[in-house]
Each structure stands twice: as structure tokens, then as C-alpha cells.
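Would you mind keeping the following structure in view while I ask a few things?
For this view, one protein chain was removed and the others were kept in their places.
Note that the chains take the letters A and B in the order they are written out, and that residue 1 is the start of every chain.
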Amino acid sequence: MSQLLYGVAYYDEYMPSDRLHQDVELMQAAGINVVRIAESTWSTHEPQPGVFDFASVDRVLDAMHHAGIRVIVGTPTYAVPTWLARAHPEVLVVTPQGPRPYGARQNMDITSPAYRFYAERIIRQLIGHVCDHPAVIGYQADNETKHYHTSGPNVQLLFVKYVHDIFGSLDDLNARFGLDYWSNRINSWEDFPSAVGTINASLGAEFAKFQRRLVTEFLAWQVAIINEYKRPGQFVMQNFDLEWRGYSYGVQPDVDHFAAAAAFDIAGIDIYHPSQHDLTGIEIAFGGDLARSLKRASYQVVETQAQGFAHWVPFPGQLRLQAFSHLASGANMVAYWHWHSIHNSFETYWKGLLSHDFAPNPVYEEARMIGADFARLSAHLSNLRKPNKVAMLVSNEALTGIEQFRMLSFKRPYNDVVRLMYDQLYRMNVACDIVGPSSEHLEDYTLLIIPALYAAPDSLLEQLNAFVRDGGHAVYTFKSGFADEYLKVRAVPQPGIISEACGVSYSLFVEPKQVALRGDPFGVGAEHNSVEAWIELLTPTTAEALASYDHPHWGRYAAITRNRYGAGTATYIGCMTSAAIMARVLEQAVRNAGLWGADQELSFPLITRWGINDAGKSVHYYFNYCDDPQSFRYPHEDGTELLSDALIRQDDVRAIDPWGVVIVEEE
Amino acid sequence: MSQLLYGVAYYDEYMPSDRLHQDVELMQAAGINVVRIAESTWSTHEPQPGVFDFASVDRVLDAMHHAGIRVIVGTPTYAVPTWLARAHPEVLVVTPQGPRPYGARQNMDITSPAYRFYAERIIRQLIGHVCDHPAVIGYQADNETKHYHTSGPNVQLLFVKYVHDIFGSLDDLNARFGLDYWSNRINSWEDFPSAVGTINASLGAEFAKFQRRLVTEFLAWQVAIINEYKRPGQFVMQNFDLEWRGYSYGVQPDVDHFAAAAAFDIAGIDIYHPSQHDLTGIEIAFGGDLARSLKRASYQVVETQAQGFAHWVPFPGQLRLQAFSHLASGANMVAYWHWHSIHNSFETYWKGLLSHDFAPNPVYEEARMIGADFARLSAHLSNLRKPNKVAMLVSNEALTGIEQFRMLSFKRPYNDVVRLMYDQLYRMNVACDIVGPSSEHLEDYTLLIIPALYAAPDSLLEQLNAFVRDGGHAVYTFKSGFADEYLKVRAVPQPGIISEACGVSYSLFVEPKQVALRGDPFGVGAEHNSVEAWIELLTPTTAEALASYDHPHWGRYAAITRNRYGAGTATYIGCMTSAAIMARVLEQAVRNAGLWGADQELSFPLITRWGINDAGKSVHYYFNYCDDPQSFRYPHEDGTELLSDALIRQDDVRAIDPWGVVIVEEE
Partner (left out) sequence: MSQLLYGVAYYDEYMPSDRLHQDVELMQAAGINVVRIAESTWSTHEPQPGVFDFASVDRVLDAMHHAGIRVIVGTPTYAVPTWLARAHPEVLVVTPQGPRPYGARQNMDITSPAYRFYAERIIRQLIGHVCDHPAVIGYQADNETKHYHTSGPNVQLLFVKYVHDIFGSLDDLNARFGLDYWSNRINSWEDFPSAVGTINASLGAEFAKFQRRLVTEFLAWQVAIINEYKRPGQFVMQNFDLEWRGYSYGVQPDVDHFAAAAAFDIAGIDIYHPSQHDLTGIEIAFGGDLARSLKRASYQVVETQAQGFAHWVPFPGQLRLQAFSHLASGANMVAYWHWHSIHNSFETYWKGLLSHDFAPNPVYEEARMIGADFARLSAHLSNLRKPNKVAMLVSNEALTGIEQFRMLSFKRPYNDVVRLMYDQLYRMNVACDIVGPSSEHLEDYTLLIIPALYAAPDSLLEQLNAFVRDGGHAVYTFKSGFADEYLKVRAVPQPGIISEACGVSYSLFVEPKQVALRGDPFGVGAEHNSVEAWIELLTPTTAEALASYDHPHWGRYAAITRNRYGAGTATYIGCMTSAAIMARVLEQAVRNAGLWGADQELSFPLITRWGINDAGKSVHYYFNYCDDPQSFRYPHEDGTELLSDALIRQDDVRAIDPWGVVIVEEE
């Protein structure tokens, strides 16, 4: 697929009147060349058990094909029909809060045999029905799949079998999980208590890992079925979603994206983000960097906002800025959720490209411009490769580990640390990949950014030590290396195994009140010279102290250290710093790794992203993420500004509009 | 009944010792001429199933009759006896949060046949027992009845039958409610899912409407039973209550007061309100305007606070101010909940006229003054008619519609908009009636105030267009006209049908951050020139823009418009304005409608209310709702100040004490 895809989700089934042909005409006018259908409407396609009706699918496929618009067909399994829940109430998920009622989507037990039986049948019926249609270019398996906290007795039994497979012996389990504590020891398999009520963090975290594995297995099962029907040239993808804080914020707690992505041909992702004055592009970049890293290839933005919520309606220019920002991260598709605004039910105020009146509006008009640009520049902008030398190492296990102890320990969620680091990299235009703890490609990078790697096996930490020893650079925060993969705290001076590379040791940690770094070592000014939430009282062994605490009693301890180890360096940040301090520490690490270049001379709100296109040419994107006009000096080889088709020479000073975009392809 | 009633709720059953005769003496001394009894003490009157004991009723009836105090007897059905809940646990309501335990009042399923059987028996026994007693002037059916969120399987079955009766065909239902969304489509009646878990706002809102209908039906059933016993001259009423925010705030979500009032002879209402420095009289006026409008006649304040909570204890003068404020809205009865302060159980700190020591206290002493005034002035002040030309149109369906989408849309409750408008009318002394969407009297009014009429059938909106076309004036806020009666958003440019009268159109709406109106068009000053929560980006078609947004990107859209349409005008307010802006918009509308008069030259804290008494004379009340003395120029015909029995002439300047009252009857 060398063509950029510009798409929408389309629900003929939701329309208040038959308007398929008007919609197709409006899509064509806007340059929409792909639609995603069918993933939400099982009850329409199978109105009664075993009775199938794909009329709305067929008519959309035909109309789209006629208009040259491609179609991605989703399996409708994330929202179950009334008849299924009525006949087999056990398909509804049992969570720690009890059984979920019928009504919402994503309320099923993904392990339920009854659910699996009916899901398999509708998948085979639907995909078998459409796979030969020429409009179909690919499939989506389910939708934003997660485990929905399934934890009923059947899931508990599966979990016990899973634990049995891992540990074999209860003695080993009791020891690794520390189950003697509070009389939780399990001395016979039939006594195994439900993980739901447990206060044992090791057991709780292992159950969370098991639940994520259920998602991986469920998706692989769906993909395997679809693959039986998939024709050459067609693909299968999923629309992964991120931790949700009213928008896509960070690492998804409930899915191991790295593992789950293995079954798919292409990585897809849903990205929703703040807008208007709060639009920064960070979520676009973060989600994009993650999705691109999953398959180490271009990816699809399966859903992003058009109008969205009332607080998301884009200012003029923002929709376009967003679209090109996705491309700049390596996306080959940008698709809106969704085409029209829904007239009933739940997401009535999650608006599409069209308002409820179906008439062109300012947002639609801006999409027309984007569609035209995408079509014209597709050959230049698709399949962007990004050979990054920086990677951020994220971990579901670390996230869960931090979460398990949030009440009594560091009170902030893991993703706060991830974003504290990622955001500063983004703002200084340092591009990065995002890798997981099982990555086989760490050696491809020069600099690893490692937020709060709380839980990790010895092998990973030893691999990271070797990475530094062999010339790599690493930046760790507090809490890294603290516990093993089963959340057992290491019974050695902290930060445990990585102490060797970091050259630092501590045994006390404190919650600070109004603590600063002594002497403002990073020159960020009094307002920004602060740490919060967590400070480790570090004693360098071989490291140099970059900062210490301004505190009457903790002043003798280091706060941030840097250590030469073998051919590399390891920086250890022992406290939750302000954004300004983090920016300076990361800047030093980037410079130290020899990665500071011309792009880093620009900074937010002027964002630049870079890649290499199919023609092997470098493409430089410049984005103005603010409401004021900006200008910048273009530092790279002479090239062509693609949107204006104008020449641009090295050192030219170039203006860029509020929320504006400049794209340069080097000659 | 031409006599003003001044009353208390009286519970002989709760007394720590026999003190009926002391109480009667204290009541007589205070001018109390009516008591309300029996509505809370089923377990006393029927100690075991089928065993009846009305001794406490009889002794109170006799004692009151002997003292010339009238009695209203309530059916005791809102609080069920222990034996009933024990023998028939199914009488306890099942809510979306599960079954309610025994203990509180208002915890029953009002549809339960077991409950109905026992309720009917105690009603017949009690009312049959008392109906011939000469002290009895009327009856109260149940108490502050609502549906208590009853939603168990039996209620769900009734709801399905109700839906079946409305729609007949599931295809129609699926289309009107948009049930294809998220696979909620119902293809066979036996698949109908519980409304409890639904995320479909149309289904959820219809269930809420159905629950309100259960209340109407339940009350009518009680009234029909009571009517079998009612003697000539006796009445049946209910004490409706309002949305509760720690006090009586606005439209009751769980009862359709307009429908429920039909069965009753007299409208009654319970009004509790802020006090001390926060006493404004707004709740007294709002509740009174609503109650008076229900039967288009004088009403009864069945409950209001004497001492009440610790934060309600009235300042000297306030109890009197409150009492006359009720009369000024058209009340014929003011009754306190309650006589004494309860020594046990739950409402021990919701104090009555007497404290727990039963001794006269400053609040009681003030009641004595009120009682004397009521008795002396009864002929002048009872049966006040208020021929208002302004009405506010409120709607349970709009309230529910706003609520269904509050999470993802306009985040404020409906009553915030109601009160934003009502409060400004009150403060500028514009009297109004309150009407519902089925009112047959819209043509009686010159100006209709219409807050957030989110859900309405085409017919109502067309009627409102006609109202304007025929010379009426209307003021709509944002979100009016948006959805039909089943919460389906209209698939036309907004505000849909009323666009015609309003001369305005929009398709985008935004949540504002610090947005003002450009140029402060209403001259309210920077502090007050703000809008919040919701702004619609209006484009006038035929309207003139009264205001536009001060915003870098939304500045080209109108915020508030006014349109000549036929012989009338329609004002459309596209945003949640500050109180100050709303006041000016409403002032313009009142002036434009030709309704600005001498009373509007006064404003809060100087409140004036007007009506016509049985003698056909105009009565003007003047209230000083603040802690400082005030004065005003009396603008009407010469008359008599009734409290002082002094002449007052047009243009006399009259002083009014802090929290003071002046009442003028024109000659």
C-alpha cells in the first residue's frame, strides 16, 4: 500500500434516513478514500441467533467500490446482541465489582465458551461474506479489545492452571510471592483463593499479567479465524488504545501491546487528544511512536477526533496540523471516528466530521484540504521510516507494580513518569521509539530512556548493564530496578542490579515537602527548581552527583547522578523532578550521547519530525503548535516545501502560520 | 376555605410523655389553626397485620376539634411497618443499586401488589375511621411521593408492556431510539434487555418517563380510594417536593407534577430554603409559582422550616418574612414541619417550632405574631389571584435529556439553567407562572421563558413558533429544540424547528474557557461579562446578533440573537451566561414585550409581589430581603398598609425594616 489513506468510520446502520449516496459524494469531495465499517453492529447483522443479514454491509461495499473508496471490515464482536445476553447471561463479564449488566459495549467475558461460539460464527459469516469483494482491503479484529477485568470463577480456574504451569510447586510460589505474609500461604492447590480479594501485590500483579495474556490470546484467536479468509493483499489490524484520562494518555495498563501486536499484519491505534489551546501534538507523537515501534513499520491511525467533544472542536488549521503530525510519526492512514454525528444513544456528543445535520461545516471544509494534500503528496509522504537512536523502555509490569503499591508508596501512576520524560523529549524535538522489556533491538539504540522500571527480571537489568558497558547511554528514574518480575523487592542495596552501571546506592526514601535541588544546579529558576512525591536518598559509589537535595536533614544525599560505566554512561534520577529539571537532565543525556543536532535547536511550540520516504529522501516536517505565527531557520540540505511546491535552501528563514505545517523533502 | 391556614405537622405518637393538652394550648396561643397528622406512623396504627389502633388519631382529633384547630389526615403509606417488610420482603424497592434494606422511609416498590394490598387496607381503615370527624378538613395522600428508582424485574416487565403499547413494532422502536448503535438492537420482544444497564439515552429517558408515570398512577389510585370516603367540603392534596440540593432547588426530576396534580383537589408543596444571610425568598417564590400553576389556583405550603437545621435557624424577623412571602405567591396555608423537635431517630436535628424542651423560644414567639396577623388579615390575604403575563416553560423530559448526556456534553444539570433564568426574573420583580410542555394555556401569556428545552416533540415546537408568530415573545436558551421527545437529535440545522422563529442556525458547539461577550454589549463590567460551560456557534439567518464571542477563533459567531417573527420576537441565548448578562437579556425581553412596569423599578433585596384578593382589590407585598433597613416609593393607587392599618398614598416613601414586610391593599 503506497497510498496514504484518509478515512472515516461509517455506520449506515445508524442513519436516520437512507443517505448513502449523498455521504459517498461528500466523502469523495473531501478526499476520503477508505471507510471502516461493521465493527459495532452485530445485532443488525445477526438479528436472531443463526439468522444473518448483511444487507447494510453489501450496500456500503458496493457504493464505496463504485466511488473508489476502500473498505476495512471489522468483526462486530466487542458489542453483543440483546439475544445473546438474554439466552446466555454468562457471556457478560464478572468483574471484581460483580457482573456487568447488558447495555454497554465491552461487557463480555472474552473467555466465555458461549461468547466464543457465537463470536466465531459471526466472524466466519461476515468475513466469508465480504472477503472476495473488491472494495475490501483489510480487516479489523474486534475493537479496542481489553480484558474488561474478567475475574469470575472460570477465569480464576484458568489463572490457577497458569500459575501451576509457571511454578509447578507451591513452595516456590509461596516463596516468590511472599505468601506467608498475613497467613496467605497456599499449602494445597485446592485452597487457592480468588485473586480478586488478594492484598498480595505479587499475586495481584501476576493476575493482571494473566489478564493481559487473555487479551493476546483472544486477539490471536480472532486473527487466526480471519486469516482463513484473508485474500492476498488484504491485511488484519486492531485499533489499540492507550491509557485513558479523558484522552489517550500513556501506556495501556490492560493490554501488552508488544505481545498482542504479533498476530497482526499492521499496527493500528486510536488517538484522542486535547485540542484548542491545549493542543500540543504530544499524544499524536506518543501514540504514533508506540504504534510504529510495535511492528517496526508504518501504522494506521484507525480513530482520531474530527469535531469530537465540545472541548475538542478544532480551531481553524488544527485538523490539518493534526493530520500531518500523524504522518510525521510514520502513519500511513489517518481515519476519523467518525463520519457523521450520531443522533441517539451514548456518543451523541462525540461528534464526527459532519454534525447531526449532515451539512458541510468548517471542520469538514478543512478535511477537504487535507484530503487533497494527501492525494497529491501520497508518494512523498507514505511509508516514512524513522531510524531513531533514542528509545524509551516502557513496561506493563512496571506499571502494574507501581499501581499495586500506590496507596502506601509513590502515589502517582506510572504513566505520570512516562509522560514526564516523553513530553520533555518531544518538546526538544528528540525523536524516539518505544520498546518493551522483551525487545530484541535494544542494541539498535544509543540512548535508552527508562522511566520507573519498577519490576523487571534480573536478566533484563543485566542486559541493560551490558548495554551501558558496551557504550550505550541510559537514563533511569527512581524506583527502577527495585523489584523482580514477581514484585519481590531485591534484598540488596538499591537500585539493585543496576547499581553497578549507575554507581549509586540507597536504602532510604522519603516523601518530600517543598524540597528543591540545592543551588539550582540546572539553572531552571526558583519556580521550577522543585521535586515532588518521591525522593530517594542516594549515595554515589562511583557516580558523580549532578544534584543534591536542599533540605536540613537530607542535604547530604545525592538526588541525580551520572556514572561512567564501561564505554557508556548511566544517569539515575532519584526523585520526581519538575518538567524543567527533567528537560535539562535529558538534554545533558542527549548531548552526552552525541545525539544533539540541528533539530534540537528548535523547541516547542516549534516541532520538527523527520523520516525517510520510499524514494530514500529525507522528509522534514515543521509544525507550529501555537496560536501565534513563528519562523525558523531551515538547517538541512536544500529541498522542496511540498505543500507550496516551493524550493527551500539551507539556512532560509521560513515563516510558519499559527497551527501551521511546513514539509520539506530534501533534494 | 376563605380562612388562611397556619399549621404544623403534629406527631402525638413521637412524644416522650403525654402532653397533648399543653401542646394544644401552645398552638392556640400561637394562632395555629390546622395540624397535619398520621402520615408517618403506619406501624403505630396497624401494629400487626389486620390489627388497627387509631387511639392516637382519635385523641388528637378530639383535642384539636375542642380547640377549634382543624386537622388534615395523611395516609401513612410512605413508611412501611416492620411486619410488612418481614412478611413480604418484595415490598422493598429494587433499584439499580440493588434492593433497599428496611429502615428508611420511601423504600418501597410502589408497584408491588403486596404493598398495594396492605396500603389500600390501611387507607380504607384510617380514612373510613376519621372521615366523619368534624375536625377533619382534608386528606393528604402519601407523602413526597416519588418512584424511588424502582426498577426490578416486575417493573421492567411493565416497562416493556408500556413500550409495546407506544410503539407496537420493534422496527419503529429501534429506529426512534437508534438501537442499532453498539449492537443494542432488539429484534424480538423476549430479548428486551433491562433498562437499568442501558447506555442508550433514549431508552434510559423513556424509562425515567415511565417511572414518573408510575408515580402519577400510584397517587391517582390513592386519591380514588380516599375519594370514596371524602365528605363534602373536605379536600385531598399531596405535598409535592422539588429537586433537593440540601434545600428545595428546582424542577423535581422524579415526578411529573403537572400530570400528578390532576387527581388532587388542591396543590400542596414542601419548601425548604437557605436561611440567615442566605435567605433570598427565591425558593419560596419558585415553589409557590409552580404549585399555584399546577391547579391554577391557591395552594398549600404543607411543609416549610421553623427552626430546621442548625444552619437554618431564622434571624429575628425572617420567619415572618417567609410566612408572608408564601402568601404573596398565592398560598392559603403555611405549615411548619413540625411542631416539636424529635427526640430520637433520624431527624432529631431538623427542628420544629419548639425545641426538644417544648418551651416557648424566640422562633415560637415570632410564630405567635404571624398567627395573630394571619387571623386578623385572613379576609384580605387569602385566595390571592395572580394574573401573570409571563410564564416559564419547564419540562421533565428536557431535564432527563440533559441529564442523560451530562457526562459527555453540557455538564451542568437542567435546573441550573432554570434557576439562572428564574432567579433573575425574581430579582427584577417580574412575576411568572410555571407551565409544562402539555400546557393548554400558553396563549394566556405575553412572554414565555424557555430554559434548555432539550427534548420536545415537533408539535410543541411548532406551537411555540405559532405563539411567536401570533405576537408572543419567547426567550430560549442553548440546547432548546435539539432533540425530539425520544432524545433523537434532529437531523437538520439546529436549533431545528424553532430556527424558523429564532432566525438562527448552528452546527458547532464548544465548551468555552474564559470566554466573554465581545465589547461587553450588556454593560455588565469585566467581572460579570463571561459565559461558561457551553457555547453554540450561532449564525443568524434573519435574526440580529445581540452579542458575539470575544474569542480569536469563534469571534465571527453570534452568542445571543433576537428575531422578529410574525407579530412577535424570539430571543435565543446560545451560551450559559453569567447571572448579570442573563438579567439584562431578560430585562430587554420584558421591556420588548411591554411588560416593564413600576414594580420592575425595584429590585432585590427589595422584592414586591402582587395579586388580587377575594374583594377584587390589588394587594402589593413589599419584602426587604436583607439585614439593612430599606425604603421605597410606593407607586400604585392609594391604599392601606394592612399590618399597621395605616393609609399609604401613591408616591409615599416608605421605610422597611431589615427582613421586614409591608402589605398594601389598594382602596
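To be clear about the criterion, a contact is a pair of C-beta atoms (placed from the backbone, for glycine too) under 8 Å apart; a residue touches a chain by one contact, two chains touch by 3 or more.
Model, not experiment: these values are computed from the prediction.
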- request: From the listed residues B:F309, B:F604 or B:F632, report the one that touches the chain absent from this view.
  value: B:F309
Query: Which residue among B:Q48, B:S438 or B:S631 touches the omitted chain?
result: B:Q48
Message: So one chain is hidden, and I want to know which residue out of A:I199, A:A224 or A:A567 touches that hidden chain in the complete assembly.
response: A:I199
Message: Give me the subunit B residues in contact with the hidden chain, please.
response: 11, 13-14, 16-17, 40-44, 47-48, 76, 79-83, 85-86, 100-105, 276-277, 307, 309-311, 313, 315-316, 341-350, 355-359, 361-363, 627
- prompt: Which parts of subunit A are in contact with the chain that was left out?
  reply: 175, 177-188, 190-194, 196-202, 405, 408-410, 486-494, 507-511, 513, 534, 552-553
